[in-house]
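Every protein chain but one is kept in place in this view of the complex.
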């Protein structure tokens, strides 16, 4: 079994706030991340799939096709968007990178070809903070 | 003469649009960067100063002090902010990285100590796009 | 379960030598790393914690708090220090990155909040050499 | 148990094509990677070994020795070479990074010292695509 | 005046050899870079343009358009190609990164819009070697 990882990226605005809380509670919990006028990031998304290489091609899953799938199902829906307002699969969810990683997994995993399974979503919010999710 | 460069960063939301234009004109000129719900970036800011090292310290300008000055005068005002809405020195300006670099120069240059002059503002909007401004 | 990783760094001097050995034995085992006048590195420290996100915040552990904890318990004690001479928790230990990673684990693991457990200490000694320790 | 990783690199030409297929089939499967005049990459190779540190040295395996072993057994045979034509251990194999990672594992694993075992071969073909192989 | 830089990349094979020389002379001058079966690189190309921002857009030259121009005129002709065999503008030239940078300048400079001039071609052959050319 081999693991193939592909990097894609997207630039987005977001805001951390809990609508059930007061403005003061949100500022206490999230600090400057609660700014009501939003802030944003260049997100770097590493998607890892696993399985056995095809003997005819030597590929587990052509990295160009993997990149196209990530863009179609995930990053085209996130790039230059507001994660709180513009993204169907983040609606009514706390817009943390933890939750975003879990939702990206759900968007991608049903669309992988037979013999290829999703192993890890790794999402850099900044060069110094990243989240990993392995599906459970 | 030596050149000393210090990297600081900030995460911010912004939007590209010209208020004198229609929505269609803005979308034609700026594409997805005109999204009315904003998007954002992890900006990386390299500030370069130049001058002669002090014989007593070997320093042109202590990098810790240069970092503190950049944070006080520039990045504390930009980090986790909306560049179009929250930043005094960007008010009524097109919020491109070109213009942001020029305004950052204006914020920093009056505050450098004697014998140290500002040489370059280099601003990465993404890892693949950056602006340089040399003051004229 | 999600994994959250935070990067912090420190700059330190160290030396590899076994006090039970002769100078020749140390030079044979450690080469230029045994230089009696020390050498040093910019260490990059990635700390990974794991657990379930809090439904109210979407966070496993706020990355700003994780960074503050790492600095308080670990990197403030290592930064701009001599690892052999200045660091309580490295006293009488061979000052390899392997041993340093294990000791960093011991410094951090008792201080994580309920529901958050330490998963990995990853320590870059140079951009081309790193150590990982998973606690056992 | 600790894990030690060493980065080495090599620059090589290669081509993806299946000799049992027609030119059209190869172009359909591999696109521009099938160019009969070859293309190439700067490969980055991360080799991870695991085991317990030696109490006398604090080392699992001296990173300088690990680097020398990787160069002798692997990268000296790949650097500035054509992976399809010049490399004994890739002969008659599809020249994908998946297969190359598996073969690199086979070249290295018999040569590690007692108490040190190979954990992972991680091979970057480009900064945006990498393969991992864990030996089974 | 501001400077805007855009990064694009291409992966290519090449070989260094002078057809007027014997095999021995080529091997003496170019070492393993003369391998008759080729080798290759992931080239990183930074293109810098300069001029005054447009008051209506805040842009000197939209980075998306600059990227599209670089791909059309340069990297689409180089990516997954053999630089010695497949590239019109390198025919009968020594295939060094020095010469490649000069030829890339010639391909791009006639196609920049009014008010925008080419400032620098910076070409990384590996992460440790790069060439800059400023047009004269």
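Read from first to last, the chains carry the letters A, B, C, D and E; within each, the first residue is number 1.
Criterion: contacts are C-beta pairs under 8 Å (C-beta built on N, C-alpha and C of every residue); 3 or more make two chains touch, one makes a residue touch a chain.
Keep in mind that this is a model prediction, so the values were computed, not measured.
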{"item": "Neighbouring shown chains of the undisplayed chain, as defined at the top", "value": "B, C, E"}
{"item": "Given B:56, B:88 or B:136, the one touching the chain that is not displayed", "value": "B:56"}
{"item": "Contacts of subunit E with the absent chain, listed as residue ranges", "value": "16, 18, 20-21, 29-31, 93-96, 98-99, 101-102, 125, 127-134, 136"}
{"item": "For subunit B, residues in touch with the removed chain", "value": "1-8, 48, 53, 55-60, 63-64, 67"}
{"item": "Residues from subunit C at the interface with the omitted partner, ascending", "value": "9, 11-14, 32-33, 35, 37-42, 79-82, 85-86, 126-127"}
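In this section, only the chains that are shown with their structure count from here on.
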{"item": "Joint neighbours of subunit E and subunit D, given as chain labels", "value": "none"}
{"item": "Most remote chain, CA-based centroid, reference being subunit C", "value": "E"}
{"item": "Between A-B and B-E, the pair joined by more C-beta contacts", "value": "A-B"}
{"item": "Rounded Å distance between subunit A and subunit E, as computed from the means of their C-alpha atoms", "value": "34"}
{"item": "Residues of subunit C touching at least two other chains", "value": "none"}
{"item": "Contact graph of the chains (line, ring, star, complete, other)", "value": "other"}
{"item": "Interchain pairs in contact, sorted by label", "value": "A-B, A-C, A-D, B-E, C-D, D-E"}
